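Shown here: the complex without one of its protein chains, the others still in place.
Chain lettering (A and B) follows the sequence in which the chains are written, and residue indices restart at 1 in each chain.
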Amino acid sequence: MFQKTNKMLLMVIGAVVLYVLLKIMITTGVINPYWQRVLFYSLIVTIGALGLGIIYGFTGQFSLGHAAFVGLGAYSAGYFSKTFGQYGGLSFIGALLVGMVFAGLMGFLIGVPVLRLKSDYLGIATLGFGFIVKVALDNADKIIPELGGARGMVGTPQVANLEWLFFTALIVIVLTRNFIFSTYGRACTSIREDETAADMIGVNTFKTKLMAFTFGCALAGLGGGLYAHTYPFICPGDFYFLQSFDYLIVVVLGGLGSMTGTVVTAIGWAFLLEGLRFVLGPQFVDFRGVIYALILIITILVRRQGIFGGKEFGFLVPQVRREKPDAALRG
Amino acid sequence: MESFIQQVINGLQLGLMYALIALGYTMVYGTIGLINFAHGDVFMIGAFVGYLGYSSWGLPWPVAIIVSMAVCAALGVIIERIAYRPLRYAPKIAALISAIGVSFFLEYGSSLKFIFGPDYRVVQRPFRSITWNLGGVSITNIQVVIMAVVIIFLLFLLFLVFKTKIGAAMRTVSFDHDAARLMGVDVDKTISFTFAIGSALAAVGGVLYAIAYPQIYPFMGIMPGLKAFTAAVLGGIGQIPGAVLGSLIMGQVETMTAAYISSQLRDAIAFAILILVLLIRPSGILGRSQQEKI
Partner (left out) sequence: MRFNRWVAIFVLVIFSAAILLSGCGQKQAATTTGENVIKVGVIAPLSGDVKTFGESVKNGVDLAVSELKDGKLGNFKIEVIPGDDRNDPKEATNLATKLITEDKVSAIIGAVTSKCSIPVSQLAQQYKVLMITPTSTAEKVTLDENGKRKDYVFRVCFIDPFQGTVAAKFALNDLQAKTAAVLYDQGNDYTVGLSEVFKKDFEAGGGKIVASESYTNQDTDFSAILSKIAPKNPDVLYLPDYYQKVSLIAKQARDKGIKAVFLGGDGWDSPSIDQAAMNGGYFTNHYSVEDPRPQVQDWVKKYQAKYGKRPDSFATLGYEAAQVLFKAIETTNSGDPTKLRDAIQNMTIEAVTAKISFDKNGNPVKPLAIIQYKDNKQVFVKKMTP
């Protein structure tokens, strides 16, 4: 009990110190608006990727349509903000909730039929859902002109700042942690390891999968909502299947079933893409894609379990821990 | 009625095109259970090498196709050796990420100026396109060639997998690597062979694709690859006839929705149908349902 409070305390202090550090660096200009933007984007990716981490990393449900849920969140939150944007921070919270709930709801509705599918077949079904969302967003202006259809949506208030992004990310990390180490989270992990066995020991597998999927999609929607308030323009092409692959890459490279891995990799990934601009310079701009691909291949060859391979930072793990979660991943 | 038959033939051509790629996909999947996302990009390389072969290097076009097959077969083997073999006993997803990396590498790499360059190139067909008009329905010689090639491929693969020694080895490997090794099967060699065949098929597909839709560019493989993979899953991935069946259905669904429902909503309806089919047959149309072993 004593140790548990200790850990929570450690985490709170760590977060506050990190926040103060970042805040000081931003106000003094050590982090200029450019790196600030990259930092913000990395936090958005973190939130979205934690969602996929729950769906795939912890519950083992292969989803290739994650970006579509980010897009649904971004569009619904952006639309809400455009319509009710005059109430400042309150309407921003409203927008984020709307994005989260809408993406979660869509996740729930699509999850009910498709979560009966297994592995690659589920992947294809969610990929297909991604295509459906793209078509819907492309033609959305015929029903709601403000969404802009293929021309994209402008005019979402750019209100997201360090406080919003940092503390939302923090809350999401804590929420995810609590979920994963709860009874439900344990049930999710048991499904990932062996669905039949989980069923045998009395886990309601379908309900659990659906819950994890809905939760994961809601986080994607939250990420999308933040995205819409960090970037002044959103269009359907931002949430296509290649972006879904990006989230998958982050989760797998981080290590399946590792929150720490997802968070660190998401941040590293966002900084990598921008950092390559500096490493390569103006002469080699067109090598960025090639180098990125090579880094991807080499990383997975060197760390096939992902960078963190199912391990967690100590402070993210509650005290009681019966078994290493990565044991069965090696199979 | 004629226009309906015409649409059926349009859909047939599209479906056969998907089948050309899907066959390679499904063979690799059937043997080692890997979604080889780089397959679409090998297909792109095949199209480029074949086209450059008969247009720039002055080879007769059948020779150019053979050269392209050889290059892609070698490429396939190299990709497997470098990017997939070290991950063979890792979780399947690791190899998938590696495959995505290879796919990006081939796309961005070949759009560099000193490789193929980023341009969209107009392909000059090596033979003239002839259109036959049969009672208001037009059929081109290219469609006939494609159909013939798909049928040959299908029969060849069925023969290879079910009637030859190497085919038996492939089937063994697909069950269990260790058991295969105990039976005296050289697992590495068998998998290399699978990749060589699959990539050579992709090369032929690429060349034919470029002849049918006369344009090539480094990112041309993404969408056909993805659609073909989807078709293979629809048919029951790993099943050779399933790949062809799934592709033909995909082709018809896409064409018919564009023609008779709405071209705006084509992809949405096509994929909605796909999801519906999967819900009814969770392992694809010809896929065997997996018995749960307890």
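Operating definition for what follows: a contact is a pair of C-beta atoms (placed from the backbone, for glycine too) under 8 Å apart; a residue touches a chain by one contact, two chains touch by 3 or more.
Please read all numbers here as calculations on a predicted model, not as lab measurements.
S.K.: One chain isn't shown here. Among B:11, B:30 or B:284, which residue touches it?
M.R.: B:11
S.K.: Can you say which of A:257, A:289 or A:306 touches the chain missing from this structure?
M.R.: A:289
S.K.: Considering the whole complex rather than only what is displayed, give the residues of chain B touching the chain that is not shown.
M.R.: Residues 3, 6-7, 10-11, 13-14, 17, 108, 111, 117-122, 129, 131, 138, 140, 209, 213-215, 217-220, 222-224, 254-256, 258-259, 263-264, 266-267 of chain B touch the chain absent from view.
S.K.: Using the touch rule from the top, list residues of chain A that touch the missing partner.
M.R.: 25, 30-35, 37-38, 41, 134-135, 138-139, 149-152, 154-155, 231-238, 260, 264, 267-268, 271, 273-275, 277-278, 282, 285-286, 288-289, 307-308, 311, 313-314
Everything that follows uses one rule, which is that only the chains that are shown with their structure count from here on.
S.K.: Where the CA atoms of chain A average out and where those of chain B average out, how many Å apart are those spots?
M.R.: 32
S.K.: Applying the document's contact rule, which stretches of chain A touch chain B when the two form their complex?
M.R.: 62, 113-114, 116-118, 120-121, 124-125, 127-129, 131-132, 134-136, 138-139, 196, 200, 241, 245, 248-249, 252-253, 256, 286-290, 292-294, 296-297, 300-301, 304-305, 329, 331
S.K.: Enumerate the contact residues on chain B facing chain A in the complex.
M.R.: For this pair, the touching residues of chain B are 35, 83, 86-87, 90-91, 93-94, 96-98, 100-105, 107-109, 111-113, 226, 229-230, 233-234, 237, 264-268, 270-272, 274-275, 278-279, 282-284, 290, 292, 294.
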